[in-house]
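Removed: one protein chain of the complex. Kept in place: all other protein chains.
Order of writing sets the chain letters: A and B. Residues in each chain are counted from 1.
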Amino acid sequence: MTSITLAPPGAAAGSRARVQAALSAAGVLSIVAVWWIAGDATRFLPGVGEVFGSLPTFLSSPLVWQEAALTTWRVVCSLAIGFVLGTAAAVVMTRMEFWGRVVGAYVAIATAVPSTILALLALFIFRKSDAGVVFVVAVTTFPFIAVLLREGLRSLSGNLDEMTSVYRFGRASAVRHVVLPQVLPYALTALRNEYAHAWKVVVLAELFIINSGMGWQFSQAFDRFQLQRVMHWLLLFVAILLVTEYLIIRPAEQRALRWKERE
Amino acid sequence: MTATLTPPTTTTAPGLSPRRVRRKWPGPAIGAAAWLVAAVLALAVWEAVSRASGQWVPSVSEIADSLTTVLSGPQLLDDGLVTLRRVALVTAASVLGGTVIGLAAGFCWPLRAFLRPILVIGLAVPDLVYIIMAILILGATETSGMVAITVAIVPLVANVVIAAVTDRDTSLDEMAATYRFGRWDYARHVLLDQLKPAMAAAVRTGFAFSWKLVVLMETITTPDGIGARIYEAFRFLRPQDMIAYALVFIVVMKFVEWVIVLPLRPSARR
Partner (left out) sequence: MTAQVIEPAVGAVRPLIEVDAVRIGYPGRVAVERIDLTVAENEFVSIIGPSGCGKSTLLHVLSGLNEPLDGAISIRGREATGEVGSRLRAGYVFQDHRLLPWRTVAQNLDIAMKNAGVPKAEWTGRRARYLALLHVAEYENSFPMNLSGGQRQRVSIARALAVEPDVVLMDEPFSGLDEVTARTIRKQLDATRSPHDPSTVFVTHSIREALFLSDRVVMLSRGPARVIKEITIDLPRPRVYDDPRLVVLEQQVVAEVLQQWEIDTDSGEQP
(Lines give C-alpha, C1' and ligand atoms only; values in the text may rest on other atoms or scores of the structure.)
Protein backbone atom coordinates (compact mmCIF):
# COMPACT_ATOMS: atom_id res chain seq x y z
CA MET A 1 0.00 0.00 0.00
CA THR A 2 1.53 3.25 -1.02
CA SER A 3 1.74 5.69 1.82
CA ILE A 4 2.01 9.41 1.65
CA THR A 5 5.44 10.90 1.88
CA LEU A 6 6.51 14.30 3.00
CA ALA A 7 8.81 16.60 1.08
CA PRO A 8 12.42 16.03 2.13
CA PRO A 9 13.10 18.64 4.77
CA GLY A 10 16.61 19.37 3.61
CA ALA A 11 15.61 20.69 0.18
CA ALA A 12 17.89 23.65 -0.36
CA ALA A 13 15.86 26.83 -0.05
CA GLY A 14 18.02 28.73 -2.48
CA SER A 15 17.65 26.39 -5.42
CA ARG A 16 13.94 26.09 -4.83
CA ALA A 17 13.59 29.86 -4.94
CA ARG A 18 15.42 29.91 -8.27
CA VAL A 19 13.13 27.26 -9.69
CA GLN A 20 10.12 29.24 -8.51
CA ALA A 21 11.41 32.37 -10.19
CA ALA A 22 11.99 30.49 -13.42
CA LEU A 23 8.51 29.02 -13.32
CA SER A 24 6.97 32.41 -12.67
CA ALA A 25 8.81 33.84 -15.66
CA ALA A 26 7.48 30.92 -17.67
CA GLY A 27 4.01 31.86 -16.49
CA VAL A 28 4.34 35.35 -17.88
CA LEU A 29 5.71 34.01 -21.15
CA SER A 30 2.81 31.61 -21.46
CA ILE A 31 0.39 34.53 -21.37
CA VAL A 32 2.31 36.15 -24.21
CA ALA A 33 2.36 32.85 -26.08
CA VAL A 34 -1.39 32.35 -25.72
CA TRP A 35 -1.94 35.89 -26.89
CA TRP A 36 0.28 35.32 -29.90
CA ILE A 37 -1.60 32.22 -30.93
CA ALA A 38 -4.99 33.78 -30.29
CA GLY A 39 -3.97 36.87 -32.21
CA ASP A 40 -3.38 34.79 -35.30
CA ALA A 41 -6.52 32.73 -34.78
CA THR A 42 -9.24 35.37 -34.40
CA ARG A 43 -9.48 38.47 -36.45
CA PHE A 44 -10.85 40.57 -33.65
CA LEU A 45 -7.91 40.22 -31.32
CA PRO A 46 -4.88 42.26 -32.34
CA GLY A 47 -1.61 40.33 -32.24
CA VAL A 48 1.08 40.81 -29.69
CA GLY A 49 3.37 42.41 -32.22
CA GLU A 50 0.80 44.98 -33.33
CA VAL A 51 -0.05 46.06 -29.86
CA PHE A 52 3.50 46.35 -28.61
CA GLY A 53 4.59 47.94 -31.84
CA SER A 54 2.20 50.84 -31.52
CA LEU A 55 2.70 51.08 -27.78
CA PRO A 56 5.51 53.69 -27.84
CA THR A 57 3.38 56.07 -29.89
CA PHE A 58 0.58 55.62 -27.42
CA LEU A 59 2.83 56.22 -24.44
CA SER A 60 4.41 59.33 -25.90
CA SER A 61 1.15 61.23 -25.89
CA PRO A 62 0.89 63.53 -22.85
CA LEU A 63 -2.87 63.17 -22.86
CA VAL A 64 -2.47 59.54 -21.92
CA TRP A 65 -0.39 60.39 -18.88
CA GLN A 66 -2.78 63.14 -17.91
CA GLU A 67 -5.67 60.74 -17.86
CA ALA A 68 -3.63 58.18 -15.97
CA ALA A 69 -2.61 60.76 -13.40
CA LEU A 70 -6.21 61.85 -12.98
CA THR A 71 -7.39 58.34 -12.28
CA THR A 72 -4.47 57.73 -9.92
CA TRP A 73 -5.33 60.87 -8.04
CA ARG A 74 -8.93 59.75 -7.65
CA VAL A 75 -7.82 56.36 -6.37
CA VAL A 76 -5.53 57.92 -3.77
CA CYS A 77 -8.17 60.35 -2.54
CA SER A 78 -10.88 57.73 -2.33
CA LEU A 79 -8.62 55.31 -0.53
CA ALA A 80 -7.63 57.98 1.97
CA ILE A 81 -11.27 58.75 2.69
CA GLY A 82 -12.03 55.04 2.82
CA PHE A 83 -9.34 54.59 5.43
CA VAL A 84 -10.56 57.46 7.55
CA LEU A 85 -14.12 56.18 7.47
CA GLY A 86 -13.01 52.60 7.92
CA THR A 87 -10.87 53.41 10.94
CA ALA A 88 -13.61 55.46 12.54
CA ALA A 89 -16.11 52.68 11.89
CA ALA A 90 -13.79 50.03 13.31
CA VAL A 91 -13.14 52.05 16.46
CA VAL A 92 -16.84 52.64 17.02
CA MET A 93 -17.67 48.99 16.36
CA THR A 94 -15.08 47.89 18.89
CA ARG A 95 -15.64 50.37 21.65
CA MET A 96 -19.34 51.14 21.66
CA GLU A 97 -21.99 48.56 22.28
CA PHE A 98 -25.08 50.04 20.66
CA TRP A 99 -23.70 52.54 18.18
CA GLY A 100 -21.15 49.96 17.24
CA ARG A 101 -23.95 47.77 15.97
CA VAL A 102 -25.57 50.66 14.14
CA VAL A 103 -22.32 51.32 12.36
CA GLY A 104 -21.99 47.59 11.81
CA ALA A 105 -25.32 47.62 10.02
CA TYR A 106 -24.08 50.34 7.67
CA VAL A 107 -20.88 48.43 7.03
CA ALA A 108 -22.86 45.31 6.20
CA ILE A 109 -25.11 47.21 3.82
CA ALA A 110 -22.13 48.86 2.18
CA THR A 111 -20.55 45.51 1.40
CA ALA A 112 -23.79 44.33 -0.18
CA VAL A 113 -24.33 47.12 -2.69
CA PRO A 114 -22.76 46.31 -6.06
CA SER A 115 -20.52 49.12 -7.27
CA THR A 116 -22.49 49.26 -10.51
CA ILE A 117 -25.63 50.32 -8.70
CA LEU A 118 -23.65 52.67 -6.49
CA ALA A 119 -22.14 54.30 -9.57
CA LEU A 120 -25.51 54.86 -11.18
CA LEU A 121 -26.83 56.26 -7.94
CA ALA A 122 -23.85 58.55 -7.54
CA LEU A 123 -24.60 60.04 -10.91
CA PHE A 124 -27.96 61.20 -9.64
CA ILE A 125 -26.62 62.52 -6.38
CA PHE A 126 -23.43 64.15 -7.53
CA ARG A 127 -24.12 64.44 -11.23
CA LYS A 128 -21.04 64.41 -13.41
CA SER A 129 -18.29 65.24 -10.99
CA ASP A 130 -15.14 63.93 -9.40
CA ALA A 131 -17.01 63.83 -6.13
CA GLY A 132 -19.24 61.13 -7.54
CA VAL A 133 -16.29 58.97 -8.55
CA VAL A 134 -14.60 59.43 -5.19
CA PHE A 135 -17.89 58.71 -3.44
CA VAL A 136 -18.32 55.40 -5.25
CA VAL A 137 -14.78 54.18 -4.64
CA ALA A 138 -14.69 55.35 -1.03
CA VAL A 139 -18.03 53.77 -0.14
CA THR A 140 -17.07 50.53 -1.90
CA THR A 141 -13.75 50.17 -0.10
CA PHE A 142 -14.46 51.52 3.37
CA PRO A 143 -16.48 48.56 4.70
CA PHE A 144 -13.73 46.08 3.90
CA ILE A 145 -11.21 48.30 5.64
CA ALA A 146 -13.55 48.61 8.61
CA VAL A 147 -13.97 44.85 8.91
CA LEU A 148 -10.24 44.21 8.80
CA LEU A 149 -9.40 46.93 11.29
CA ARG A 150 -12.10 45.71 13.61
CA GLU A 151 -10.47 42.28 13.53
CA GLY A 152 -7.22 43.95 14.44
CA LEU A 153 -8.72 45.90 17.30
CA ARG A 154 -10.49 42.82 18.62
CA SER A 155 -7.26 40.88 18.70
CA LEU A 156 -5.38 43.27 20.95
CA SER A 157 -3.33 41.41 23.50
CA GLY A 158 -4.78 41.57 27.00
CA ASN A 159 -1.37 40.57 28.28
CA LEU A 160 0.30 43.65 26.91
CA ASP A 161 -2.58 45.71 28.22
CA GLU A 162 -1.80 44.50 31.72
CA MET A 163 1.82 45.38 31.24
CA THR A 164 0.96 48.91 30.16
CA SER A 165 -1.31 49.27 33.18
CA VAL A 166 1.37 48.19 35.60
CA TYR A 167 3.96 50.46 34.06
CA ARG A 168 1.46 53.33 34.10
CA PHE A 169 1.56 54.00 30.36
CA GLY A 170 -0.11 57.24 29.40
CA ARG A 171 -2.77 57.00 26.71
CA ALA A 172 -0.58 58.46 23.98
CA SER A 173 2.23 56.05 24.79
CA ALA A 174 -0.11 53.09 24.93
CA VAL A 175 -1.70 53.90 21.59
CA ARG A 176 1.58 54.65 19.86
CA HIS A 177 3.67 51.79 21.19
CA VAL A 178 1.14 49.06 21.88
CA VAL A 179 -2.12 49.48 19.96
CA LEU A 180 -0.85 50.79 16.63
CA PRO A 181 1.85 48.15 16.13
CA GLN A 182 -0.70 45.43 16.74
CA VAL A 183 -3.21 46.90 14.32
CA LEU A 184 -0.61 47.69 11.67
CA PRO A 185 -0.54 44.25 9.99
CA TYR A 186 -4.29 44.41 9.56
CA ALA A 187 -4.09 47.93 8.21
CA LEU A 188 -1.45 46.88 5.70
CA THR A 189 -3.53 43.94 4.52
CA ALA A 190 -6.46 46.29 4.15
CA LEU A 191 -4.29 48.67 2.14
CA ARG A 192 -3.05 45.95 -0.15
CA ASN A 193 -6.48 44.47 -0.81
CA GLU A 194 -8.39 47.70 -1.13
CA TYR A 195 -5.78 49.40 -3.26
CA ALA A 196 -6.34 46.83 -6.00
CA HIS A 197 -10.06 46.92 -5.35
CA ALA A 198 -10.18 50.70 -5.65
CA TRP A 199 -8.47 50.62 -9.03
CA LYS A 200 -11.03 48.23 -10.42
CA VAL A 201 -13.95 50.21 -9.09
CA VAL A 202 -12.61 53.59 -10.23
CA VAL A 203 -12.63 52.38 -13.82
CA LEU A 204 -16.24 51.41 -13.48
CA ALA A 205 -17.18 54.67 -11.80
CA GLU A 206 -15.43 56.72 -14.46
CA LEU A 207 -17.23 54.81 -17.17
CA PHE A 208 -20.64 55.61 -15.80
CA ILE A 209 -20.15 58.97 -14.21
CA ILE A 210 -17.58 61.19 -15.77
CA ASN A 211 -15.88 62.05 -19.02
CA SER A 212 -12.28 61.75 -17.99
CA GLY A 213 -9.84 59.25 -16.66
CA MET A 214 -8.92 55.74 -17.69
CA GLY A 215 -12.41 54.32 -17.28
CA TRP A 216 -13.70 56.89 -19.74
CA GLN A 217 -10.89 56.00 -22.15
CA PHE A 218 -11.86 52.34 -21.96
CA SER A 219 -15.45 53.24 -22.70
CA GLN A 220 -14.48 55.44 -25.64
CA ALA A 221 -12.29 52.78 -27.16
CA PHE A 222 -15.09 50.28 -26.68
CA ASP A 223 -17.66 52.51 -28.35
CA ARG A 224 -15.37 53.03 -31.32
CA PHE A 225 -14.58 49.37 -31.54
CA GLN A 226 -10.88 50.10 -31.14
CA LEU A 227 -9.66 46.92 -29.53
CA GLN A 228 -6.04 47.89 -29.93
CA ARG A 229 -6.70 51.03 -27.96
CA VAL A 230 -8.36 48.98 -25.25
CA MET A 231 -5.27 46.80 -25.08
CA HIS A 232 -3.00 49.81 -24.79
CA TRP A 233 -4.96 51.29 -21.96
CA LEU A 234 -5.16 47.90 -20.30
CA LEU A 235 -1.40 47.43 -20.45
CA LEU A 236 -0.87 50.86 -18.96
CA PHE A 237 -3.44 50.19 -16.27
CA VAL A 238 -1.99 46.86 -15.24
CA ALA A 239 1.53 48.27 -15.33
CA ILE A 240 0.66 51.16 -13.02
CA LEU A 241 -1.23 48.90 -10.64
CA LEU A 242 1.46 46.26 -10.41
CA VAL A 243 4.36 48.67 -10.23
CA THR A 244 2.82 50.68 -7.41
CA GLU A 245 1.79 47.55 -5.56
CA TYR A 246 5.10 45.74 -5.78
CA LEU A 247 7.44 48.69 -5.59
CA ILE A 248 5.67 50.74 -2.97
CA ILE A 249 3.13 48.87 -0.90
CA ARG A 250 4.81 45.52 -0.43
CA PRO A 251 8.21 46.93 0.50
CA ALA A 252 6.48 49.23 2.97
CA GLU A 253 4.80 46.17 4.44
CA GLN A 254 8.13 44.34 4.70
CA ARG A 255 9.79 47.23 6.42
CA ALA A 256 7.02 47.70 8.92
CA LEU A 257 7.08 44.06 9.89
CA ARG A 258 10.82 43.51 10.01
CA TRP A 259 10.79 43.07 13.81
CA LYS A 260 9.28 39.65 13.19
CA GLU A 261 12.37 38.30 11.47
CA ARG A 262 14.41 35.82 13.40
CA GLU A 263 18.11 36.06 12.80
CA MET B 1 0.08 29.40 24.98
CA THR B 2 -0.68 29.24 28.68
CA ALA B 3 -4.22 30.14 29.54
CA THR B 4 -4.20 33.26 31.67
CA LEU B 5 -6.96 34.48 33.89
CA THR B 6 -8.25 37.67 32.32
CA PRO B 7 -10.62 39.09 34.87
CA PRO B 8 -12.41 42.37 34.34
CA THR B 9 -9.68 44.68 35.48
CA THR B 10 -10.08 48.00 37.16
CA THR B 11 -7.09 49.69 35.67
CA THR B 12 -5.58 53.00 36.55
CA ALA B 13 -4.13 53.50 33.12
CA PRO B 14 -6.69 53.56 30.31
CA GLY B 15 -7.42 50.02 29.14
CA LEU B 16 -7.42 49.80 25.37
CA SER B 17 -8.42 46.24 24.61
CA PRO B 18 -12.12 45.70 23.95
CA ARG B 19 -14.11 46.34 27.07
CA ARG B 20 -16.15 43.71 28.77
CA VAL B 21 -19.33 45.67 29.22
CA ARG B 22 -22.14 44.42 31.36
CA ARG B 23 -25.27 44.55 29.26
CA LYS B 24 -28.66 45.70 30.46
CA TRP B 25 -30.49 44.25 27.50
CA PRO B 26 -30.23 40.85 25.85
CA GLY B 27 -28.06 40.59 22.76
CA PRO B 28 -30.67 40.03 20.06
CA ALA B 29 -32.78 42.91 21.34
CA ILE B 30 -29.85 45.27 21.04
CA GLY B 31 -29.11 43.97 17.55
CA ALA B 32 -32.66 44.54 16.38
CA ALA B 33 -32.82 47.97 17.98
CA ALA B 34 -29.54 48.92 16.34
CA TRP B 35 -30.78 47.94 12.89
CA LEU B 36 -33.96 49.88 13.49
CA VAL B 37 -32.06 52.99 14.49
CA ALA B 38 -29.74 52.52 11.52
CA ALA B 39 -32.69 52.27 9.16
CA VAL B 40 -34.45 55.30 10.60
CA LEU B 41 -31.30 57.40 10.49
CA ALA B 42 -30.57 56.31 6.94
CA LEU B 43 -34.07 57.20 5.79
CA ALA B 44 -33.85 60.58 7.47
CA VAL B 45 -30.52 61.35 5.83
CA TRP B 46 -31.85 60.14 2.49
CA GLU B 47 -34.85 62.40 2.73
CA ALA B 48 -32.56 65.33 3.51
CA VAL B 49 -30.32 64.53 0.55
CA SER B 50 -33.36 64.20 -1.65
CA ARG B 51 -34.65 67.65 -0.72
CA ALA B 52 -31.22 69.20 -1.04
CA SER B 53 -30.61 67.84 -4.51
CA GLY B 54 -33.76 69.30 -6.02
CA GLN B 55 -35.39 66.77 -8.27
CA TRP B 56 -32.44 64.55 -8.89
CA VAL B 57 -32.57 62.27 -5.91
CA PRO B 58 -36.00 60.69 -5.37
CA SER B 59 -37.63 61.02 -1.98
CA VAL B 60 -38.35 58.10 0.26
CA SER B 61 -42.03 58.11 -0.61
CA GLU B 62 -41.30 58.07 -4.34
CA ILE B 63 -39.07 55.10 -3.86
CA ALA B 64 -41.70 53.37 -1.77
CA ASP B 65 -44.22 53.86 -4.55
CA SER B 66 -41.85 52.46 -7.14
CA LEU B 67 -41.19 49.56 -4.85
CA THR B 68 -44.84 48.60 -4.75
CA THR B 69 -45.13 48.93 -8.52
CA VAL B 70 -42.08 46.83 -9.13
CA LEU B 71 -43.04 44.16 -6.65
CA SER B 72 -46.51 43.79 -8.05
CA GLY B 73 -45.46 43.63 -11.68
CA PRO B 74 -45.14 40.26 -13.42
CA GLN B 75 -42.02 41.41 -15.16
CA LEU B 76 -40.03 41.19 -11.95
CA LEU B 77 -40.29 37.44 -11.82
CA ASP B 78 -39.23 37.00 -15.44
CA ASP B 79 -36.24 39.26 -15.13
CA GLY B 80 -35.41 37.90 -11.72
CA LEU B 81 -35.31 34.32 -12.92
CA VAL B 82 -33.16 35.24 -15.89
CA THR B 83 -30.68 36.94 -13.62
CA LEU B 84 -30.74 34.13 -11.09
CA ARG B 85 -30.04 31.62 -13.78
CA ARG B 86 -27.01 33.55 -14.88
CA VAL B 87 -25.78 34.00 -11.34
CA ALA B 88 -26.10 30.28 -10.71
CA LEU B 89 -24.20 29.41 -13.88
CA VAL B 90 -21.44 31.87 -13.25
CA THR B 91 -21.10 30.82 -9.61
CA ALA B 92 -20.88 27.17 -10.57
CA ALA B 93 -18.36 27.80 -13.32
CA SER B 94 -16.13 30.10 -11.32
CA VAL B 95 -16.21 27.98 -8.17
CA LEU B 96 -15.43 24.86 -10.17
CA GLY B 97 -12.65 26.46 -12.17
CA GLY B 98 -11.22 28.30 -9.21
CA THR B 99 -11.29 25.25 -6.96
CA VAL B 100 -9.62 22.98 -9.50
CA ILE B 101 -6.87 25.49 -10.10
CA GLY B 102 -6.62 26.34 -6.43
CA LEU B 103 -6.31 22.75 -5.26
CA ALA B 104 -3.81 21.88 -7.94
CA ALA B 105 -1.69 24.91 -7.21
CA GLY B 106 -2.08 24.51 -3.47
CA PHE B 107 -0.58 21.05 -3.42
CA CYS B 108 1.98 21.48 -6.16
CA TRP B 109 4.43 24.28 -5.57
CA PRO B 110 5.90 24.37 -9.09
CA LEU B 111 2.41 24.90 -10.48
CA ARG B 112 1.83 27.58 -7.91
CA ALA B 113 4.98 29.40 -8.94
CA PHE B 114 4.02 29.14 -12.58
CA LEU B 115 0.49 30.38 -12.02
CA ARG B 116 1.33 33.20 -9.65
CA PRO B 117 2.00 35.91 -12.23
CA ILE B 118 -1.00 34.76 -14.24
CA LEU B 119 -3.26 35.06 -11.21
CA VAL B 120 -1.78 38.39 -10.23
CA ILE B 121 -2.33 39.84 -13.67
CA GLY B 122 -5.72 38.21 -13.87
CA LEU B 123 -6.73 39.99 -10.70
CA ALA B 124 -5.27 43.27 -11.85
CA VAL B 125 -7.53 43.51 -14.89
CA PRO B 126 -10.75 45.33 -14.03
CA ASP B 127 -13.89 43.24 -14.43
CA LEU B 128 -15.27 45.88 -16.71
CA VAL B 129 -12.40 45.42 -19.13
CA TYR B 130 -12.98 41.66 -19.23
CA ILE B 131 -16.55 42.32 -20.29
CA ILE B 132 -15.50 44.91 -22.84
CA MET B 133 -12.90 42.63 -24.34
CA ALA B 134 -15.26 39.68 -24.39
CA ILE B 135 -17.82 41.73 -26.25
CA LEU B 136 -15.32 43.03 -28.75
CA ILE B 137 -13.86 39.61 -29.39
CA LEU B 138 -16.80 37.28 -29.01
CA GLY B 139 -19.72 39.58 -29.73
CA ALA B 140 -22.38 41.10 -27.49
CA THR B 141 -24.08 37.94 -26.34
CA GLU B 142 -25.08 36.64 -22.97
CA THR B 143 -22.47 33.91 -23.22
CA SER B 144 -19.57 36.21 -23.86
CA GLY B 145 -20.53 38.32 -20.89
CA MET B 146 -20.74 35.33 -18.59
CA VAL B 147 -17.45 33.97 -19.85
CA ALA B 148 -15.85 37.31 -19.06
CA ILE B 149 -17.20 37.38 -15.54
CA THR B 150 -16.13 33.81 -14.90
CA VAL B 151 -12.62 34.63 -16.04
CA ALA B 152 -12.67 37.60 -13.69
CA ILE B 153 -13.79 35.60 -10.66
CA VAL B 154 -11.75 32.41 -11.11
CA PRO B 155 -8.47 34.00 -9.92
CA LEU B 156 -10.20 35.24 -6.77
CA VAL B 157 -11.59 31.83 -5.93
CA ALA B 158 -8.29 30.19 -6.82
CA ASN B 159 -6.44 32.48 -4.43
CA VAL B 160 -8.84 31.75 -1.61
CA VAL B 161 -8.43 28.01 -2.12
CA ILE B 162 -4.65 28.25 -2.45
CA ALA B 163 -4.46 30.23 0.76
CA ALA B 164 -6.58 27.69 2.60
CA VAL B 165 -4.53 24.77 1.31
CA THR B 166 -1.14 26.31 2.05
CA ASP B 167 -2.15 27.67 5.44
CA ARG B 168 -3.51 24.41 6.68
CA ASP B 169 -2.05 22.64 9.63
CA THR B 170 0.62 20.39 8.13
CA SER B 171 1.57 18.88 11.48
CA LEU B 172 -1.18 16.36 10.89
CA ASP B 173 0.60 15.36 7.68
CA GLU B 174 3.60 14.37 9.77
CA MET B 175 1.40 12.33 12.00
CA ALA B 176 -0.18 10.57 9.03
CA ALA B 177 3.25 9.78 7.61
CA THR B 178 4.53 8.25 10.82
CA TYR B 179 1.41 6.16 11.14
CA ARG B 180 1.80 5.14 7.50
CA PHE B 181 -1.62 6.32 6.32
CA GLY B 182 -2.46 5.11 2.85
CA ARG B 183 -3.31 7.70 0.23
CA TRP B 184 -7.01 7.09 0.46
CA ASP B 185 -7.14 7.26 4.23
CA TYR B 186 -5.00 10.36 4.23
CA ALA B 187 -7.26 12.10 1.73
CA ARG B 188 -10.41 11.11 3.52
CA HIS B 189 -9.49 11.64 7.14
CA VAL B 190 -6.88 14.35 7.10
CA LEU B 191 -7.25 16.41 3.96
CA LEU B 192 -10.97 16.53 3.43
CA ASP B 193 -11.84 18.06 6.77
CA GLN B 194 -9.12 20.62 6.43
CA LEU B 195 -10.33 21.54 2.98
CA LYS B 196 -13.93 22.02 3.98
CA PRO B 197 -13.40 25.59 5.19
CA ALA B 198 -11.52 26.26 1.95
CA MET B 199 -14.44 25.03 -0.09
CA ALA B 200 -16.90 27.01 1.95
CA ALA B 201 -14.83 30.14 1.47
CA ALA B 202 -14.58 29.44 -2.26
CA VAL B 203 -18.34 29.14 -2.66
CA ARG B 204 -19.00 32.21 -0.56
CA THR B 205 -16.48 34.26 -2.49
CA GLY B 206 -17.63 32.96 -5.86
CA PHE B 207 -21.26 33.65 -5.20
CA ALA B 208 -20.70 37.06 -3.66
CA PHE B 209 -18.80 38.30 -6.66
CA SER B 210 -21.00 36.53 -9.19
CA TRP B 211 -24.16 38.41 -8.52
CA LYS B 212 -22.41 41.75 -8.32
CA LEU B 213 -20.75 41.22 -11.67
CA VAL B 214 -23.80 39.74 -13.39
CA VAL B 215 -25.60 42.99 -12.63
CA LEU B 216 -22.75 44.91 -14.26
CA MET B 217 -22.80 42.68 -17.28
CA GLU B 218 -26.52 43.05 -17.68
CA THR B 219 -26.35 46.82 -17.66
CA ILE B 220 -23.86 46.80 -20.49
CA THR B 221 -24.85 43.91 -22.69
CA THR B 222 -28.09 42.01 -22.53
CA PRO B 223 -31.61 43.35 -22.93
CA ASP B 224 -33.07 41.37 -20.07
CA GLY B 225 -32.43 40.66 -16.45
CA ILE B 226 -32.56 42.84 -13.36
CA GLY B 227 -29.40 44.70 -14.32
CA ALA B 228 -30.96 45.65 -17.62
CA ARG B 229 -34.05 46.97 -15.86
CA ILE B 230 -31.89 49.01 -13.55
CA TYR B 231 -29.98 50.52 -16.44
CA GLU B 232 -33.19 51.17 -18.31
CA ALA B 233 -34.62 53.05 -15.36
CA PHE B 234 -31.34 54.93 -15.19
CA ARG B 235 -31.40 55.95 -18.83
CA PHE B 236 -35.03 57.00 -18.75
CA LEU B 237 -34.23 59.14 -15.76
CA ARG B 238 -36.42 57.25 -13.34
CA PRO B 239 -34.10 56.87 -10.36
CA GLN B 240 -36.89 55.75 -8.08
CA ASP B 241 -37.47 52.69 -10.26
CA MET B 242 -33.75 52.09 -10.40
CA ILE B 243 -33.47 52.15 -6.64
CA ALA B 244 -36.55 50.00 -6.23
CA TYR B 245 -35.17 47.29 -8.48
CA ALA B 246 -31.81 47.55 -6.79
CA LEU B 247 -33.31 47.15 -3.35
CA VAL B 248 -35.32 44.10 -4.31
CA PHE B 249 -32.33 42.56 -6.02
CA ILE B 250 -29.90 43.16 -3.17
CA VAL B 251 -32.31 41.85 -0.55
CA VAL B 252 -32.98 38.68 -2.52
CA MET B 253 -29.29 38.10 -3.17
CA LYS B 254 -28.30 38.63 0.44
CA PHE B 255 -31.00 36.21 1.44
CA VAL B 256 -29.68 33.57 -0.95
CA GLU B 257 -26.16 34.26 0.29
CA TRP B 258 -27.32 33.71 3.85
CA VAL B 259 -29.04 30.48 2.88
CA ILE B 260 -25.91 29.23 1.17
CA VAL B 261 -23.74 30.16 4.11
CA LEU B 262 -25.87 28.35 6.69
CA PRO B 263 -24.86 24.76 5.97
CA LEU B 264 -21.36 25.91 5.13
CA ARG B 265 -20.77 27.75 8.36
CA PRO B 266 -17.41 26.68 9.82
CA SER B 267 -18.14 23.97 12.34
CA ALA B 268 -16.89 24.27 15.88
CA ARG B 269 -13.21 23.51 16.26
CA ARG B 270 -12.71 20.00 17.55
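The criterion applied here is as follows: a residue touches a chain if its C-beta (ideal position, glycine included) is under 8 Å from a C-beta of that chain, and two chains touch if they have at least 3 such contacts.
Every value quoted in this text rests on a predicted model; they were computed, and no experiment measured them.
> Per the definition of touch given earlier, which of A:R18, A:K128, A:R154 or A:R168 contacts the omitted chain?
A:R168
> For the chain that's not shown, point to the residue among A:G53, A:P181 or A:P251 touching it.
A:P181
> For review purposes, identify every residue of chain A that touches the missing chain, sorted by number.
159-160, 162-163, 165-170, 173, 177-178, 181, 259-263
Note that in this section only the chains that are shown with their structure count from here on.
> How many angstrom between the C-alpha centroids of chain B and chain A?
17
> Flag every residue of chain A that touches chain B in the complex, lowest number first.
Touch residues, chain A against chain B: 1-6, 16, 19-21, 23-28, 30-31, 42, 44-45, 94-95, 97-99, 101-102, 104-106, 112-117, 120-121, 123-125, 127, 153-154, 156-159, 161-162, 164-165, 168-171, 174-175, 178-179, 196, 199-200, 203-204, 207, 215, 218, 222, 225, 227, 230, 234, 237-238, 241-242.
> Applying the document's contact rule, which stretches of chain B touch chain A when the two form their complex?
4, 6, 9, 11-19, 21, 23, 30-31, 33-35, 37-39, 41-42, 49, 53, 56-57, 109-110, 113-118, 120-121, 123-129, 132-133, 135-138, 173-174, 176-177, 180-183, 186, 211-213, 215-216, 219, 227, 230-231, 234, 239, 242-243, 246, 250, 253-254
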